[in-house]
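Down below is the structure, laid out as structure tokens.
Only a single protein chain was left out; the remaining protein chains are all shown in position.
By written order: A and B. Residues from 1 in each chain.
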Amino acid sequence: MLARNAESLYWIGRYVERADDTARILDVSVHQLLEDATIDVDKAARRLLGVMGVDPGTAEPLDAFSLTELLGYSSDTAGSIVSSISSARENARGAREVVSSEMFECLNATWNAVPERQRYARWVGPHAFFSYIEDRAAMFSGLAASTMSRDDSWRFYLLGRSVERVDMVVRLLMSRVSDRMSSPGWLSVLRSAGAQDTYLRTYRGAVDAVRVVQFMLMDRLFPRSVFHALREAELCLQQLDNRPTARVGAKAEALRLLGRARSELEFLRPEELLDDLPAQLEGLQECIREVGEAVSLQFFHAAPWVAWTAPEVV
Amino acid sequence: MGWRIRVVHETGFKYSSPVLETYNEVRLTPRSDQHQNVIVSRVETVPATRSYRYEDYWGTQVTAFDLHAPHTELLVTGTSVVETGDDSEPLRETDWAELASEHIRDRYTEMLEFTDYVSRDPELVRIAKGIRKDKEPADAVLAACELVRDTMTYQSGTTGVSTSATEAWQTGKGVCQDYAHLTLVLLREMGIPARYVSGYLLPRKDVAVGDTVSGQSHAWIEARTGGWWGFDPTNGIPIGQRHVWVAVGRDYADVSPLKGIYSGGTAEALDVAVDMTRLA
Partner (left out) sequence: MTPVSRAVDRRPARTRTEKEPGPESNGAGHEGGSALFDGYLEPDRPNPDAFDEMFNADGSVRAPYRQLHDAIAPTAAADLSARSEALDRAYMDQGITFSLSGKERPFPLDIVPRVISASEWSRLQRGIVQRVKALEAFLADVYNDAQIVRDGVLPRRLITSCEHFKRSAHLLNPPNGVRIHVAGIDLVRDQEGTFRVLEDNLRNPSGVSYVMENRRTMARVFPDLFTRQRVRAVGDYSTHLLHALRAAAAPNVADPNVVVLTPGVYNSAYFEHSLLARQMGVELVEGRDLFCRDNLVYMRTTEGEQRVDVVYRRIDDDFLDPLQFKPTSVLGVAGIMNAARAGNVVIANAVGNGVGDDKLVYTYVPQMIKYYLDEKPIIPNVTTLRCWLDGEREEVLDRLHELVIKPVEGSGGYGILFGPNCSAKELQKARKAIRDDPRGWIAQPVVQLSTVPTKVDDRLVPRHVDLRPFAVNDGEDVFVLPGGLTRVALPKGSLVVNSSQGGGSKDTWVLAASRAPEAERELGERGIASKAPVSGPAAEQGRELTVDQQQQQQQQGRDA
């Protein structure tokens, strides 16, 4: 397929997942800020922004609402929900013939409705907006799953989605590393990922930091765990890479990086996980960044705009 | 009796940083007609390219090529061996009435129109009117050439490739390209179909067989007074055994020897070198 379209699909996958996960993280965080009287609201909001890689750009004390404005509604904040939706839609606009009409209409209608939904949420509370985004993201991935052929376009989309999912789960955990082992915050981690029901069923109700982190990083069956997402990304890359088998080492850099990260998690003793959690998470984040670069080098060799010059000759 | 001349024309570009892609078209291939007979002609490039040839709207042989490997210099060489003919004679087979007829004006419309190079100027309109008076068309052509040669001073460096006839007229100085454009303005003002010719001139009359001299790219004009015939306004001579023509068109833009585009860096033109050898 066209390199430019592959790149768009990859980014559609990433942006939609980013909007979805940001909405989930914000939803839980905002309500925690509102409900828990013991929290230093400004500090907590800044910590979350820091982990999401967003500069608050102000020394004014932050609260749940300004946090929502920044990370949710602002179209100036790179990585906010609104700018992710609009980037996803821009990418889909340039690649309409490789996404299905249903997928495009879903994204486009979501984008069109954003101003109205924002107004509504400012009135009734941010949850309305977050749940709208979560619903639309779910609808989008449902449409993708039911309308895309399982060809390279699907793989690029899924690759983007999985890569972003790893990144977002890592950020989610990073926002909690300083919490106490028995903090109720750990339950909110699970809730952000939509994992509380599965987790509670799996571990019969016991919520503690070690298990939550294990679950979110290493669970083999839960689709929003880092391990699961890494393996999905790895599979996509394996199928995309149809060059003859390399005799030594991995075939391509992106695949090597993902394989290493995945196997490190796979063969880590669960109890060692918490020993140096921040370093683990940073390592994963670095790996995701490198994977992004490697993928773009390997597949997206779309030419930059060529500026032509006509020299004068006598 | 004409001469046999070998022309080796080198031109090209030098780039400030390696260029990845370039597309070019060169017009360096003479054609045979009643004045000259082309024995052999080829265009080569360094780095080597696979070239493609076609004949353009004006009947000129175009060699097109593209290059996709990084390079810092592109050298194009056109080599031809041509047998030239005797001096051209003015043709006197028409009169002003026929030139003004709808049939002629429409048939040669492109050679009667003004262009960016062959530009209109009120002073030149007046001059053209003066030349035309009491002369038959062929003599008016010769008179126009003479006037341009008398009025202008040959000096390279004062005008560039994009100088128009009017601009050259105002400076009073120029090179063969400007002489040709100016003459074309006068002829077209008089209603004589006239066209731009690019080619080469072997500069010396006394060159011996086997001698190689440094020649030059040259330009002159052809007018249609019953039939096409050429004259060299820069030197005030008929087209003869020392002239090799390559292309004709409305003005320089239709016949430019090398044009192309590239991406990245900045380019400067290599010095053009034309070596001409009298072979017979």
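Observations on the structure shown:
Quick note on the criterion: a contact is a pair of C-beta atoms (placed from the backbone, for glycine too) under 8 Å apart; a residue touches a chain by one contact, two chains touch by 3 or more.
Worth saying up front: this structure is predicted, and the values here are computed from it rather than measured.
Taking every chain of the complex into account, the omitted one touches A, B.
Contact with the chain not shown here comes from a single listed residue; of A:Glu97, A:Asp197 or A:Glu266, that residue is A:Glu97.
Residue A:Asn108 is the one among A:Asn108, A:Ser183, A:Gln196 or A:Gln285 that touches the chain not shown. Hidden from this view is one chain, which touches chain B at 21, 23-25, 50, 52, 54-58, 64, 66, 68, 106-107, 109-110, 113, 260-261.
The chain not displayed touches chain A at residues 1-6, 90, 93-94, 96-97, 101, 104-105, 108-109, 112, 152, 156, 240, 242, 299-310.
In this text, only the chains that are shown with their structure count from here on.
In terms of their C-alpha centroids, the spacing between chain A and chain B amounts to 65 Å.
Interface residues of chain B facing chain A in the complex, by the touch rule stated above, are 11, 13, 21, 160-162, 217, 256-263, 266-269, 272. Residues 306-314 of chain A touch chain B in their complex.
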